[in-house]
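As you look at this complex, bear in mind that one protein chain is not there, while each of the others sits in place.
Up next is subunit A:
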Amino acid sequence: MIAVINYNAGNIRSVLYALERIGVEHILTSDHDVIRSAEKVIFPGVGAAASTMAHLNATGLTMLIRNLEQPVFGICVGMQLLCSHSEEGDVPCIGVFPEKVKRFRPNNGDKVPHMGWNNIRLTPENDWVSDAVNEQYCYYVHSYYVEPGPHTVATTEYCGITYAAMLRKDNFYAAQFHPEKSALVGERILRDFLAAQ
């Protein structure tokens, strides 16, 4: 069973539909025991870092997520919240990844939010997704980005910056783009996560 964490973030529905299309059993839940005992956990989200962190702290989900031992996949804001700090509301985050979250500045005609399809480039550290997705396009919607670091398994370029498109550290996986909205490429990446041990 895949647990999708339910918290005060928007557009969780599309992740559930993607799992439905792939045909895996899943449950949307905020129940600590259900999350802890799930085979895998997906931590999705669209929302503002400060208000979502306040909610995660108040409900004990921050500690719970940090200590999960099964494969966990953070998507979009979920990825940013797994980092150590976000410039959005200047707030400390869950801290699984030491990386920091910063805001894009419009640059040379590049607008903010970064919205649309952009290509991902796998790094030599990639031990997660199939090489077939290298240079493929994924769907992004975000105004904040994660600086690249030792856990970066894929990068994307925008606003003159090369930033982390995907992270992996032990049992924690994360993507800045929306695999559930990235056509067949996104489905491949979701499947590669679901195949993780």
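FYI, a contact is a pair of C-beta atoms (placed from the backbone, for glycine too) under 8 Å apart; a residue touches a chain by one contact, two chains touch by 3 or more; residues count from 1.
In the analysis below, contacts and distances are computed from a predicted model.
Visitor: One chain of this complex is missing from the view, so tell me which of "Imidazole glycerol phosphate synthase subunit HisF", "Exporter of polyketide antibiotics", "Branched-chain amino acid ABC transporter permease" or "Probable glycine dehydrogenase (decarboxylating) subunit 1" is its UniProt name.
Guide: The correct option from "Imidazole glycerol phosphate synthase subunit HisF", "Exporter of polyketide antibiotics", "Branched-chain amino acid ABC transporter permease" or "Probable glycine dehydrogenase (decarboxylating) subunit 1" is "Imidazole glycerol phosphate synthase subunit HisF", the UniProt name of the unshown chain.
Visitor: For the full complex, which residue in A:Pro92, A:Pro113 or A:Pro150 touches the chain that was left out?
Guide: Reading the full complex, the residue touching the unseen chain is A:Pro113.
Visitor: Considering the entire assembly, which residues of subunit A contact the chain that has been omitted?
Guide: 10-11, 13-14, 17-18, 20-21, 46-48, 106, 109-119, 137, 139, 141-143, 157-158, 178, 180-184, 186-187
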